[in-house]
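Here's the structure we're looking at; comments come further down.
A single protein chain has been removed from this complex, and every other one stays in its place.
Presenting subunit A:
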Amino acid sequence: MDLWNYLEYAAWAASFLFGLFIVIDWIRTDSTYSEDFLTSSREGELEALTEEQHHHRG
């Protein structure tokens, strides 16, 4: 066993922790908020606003 063998174990452990964080937060988020709210993003909102302001100024 040298340093690199320990680093292999550390890499497995760190990968597991990052994955665990993602999965726990994913489950928590999906159970806290409604599906309609989570998927409420709409494309082009800023563009519509900018164009509207442009026309008002014009």
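The working rule: contacts are C-beta pairs under 8 Å (C-beta built on N, C-alpha and C of every residue); 3 or more make two chains touch, one makes a residue touch a chain; residues count from 1.
The criterion applied here is as follows: contacts and distances are computed from a predicted model.
Candidate names were "Putative amino acid permease YhdG", "ATPase", "Membrane bound protein complex subunit mbxM" or "NADH-quinone oxidoreductase subunit J", and the UniProt protein name of the unshown chain is "Putative amino acid permease YhdG". Mapped onto subunit A, the footprint of the missing chain covers residues 2-4, 8-9, 11-12, 14-15, 18-19, 21-22, 25-26, 29, 32-48, 51-52, 54.
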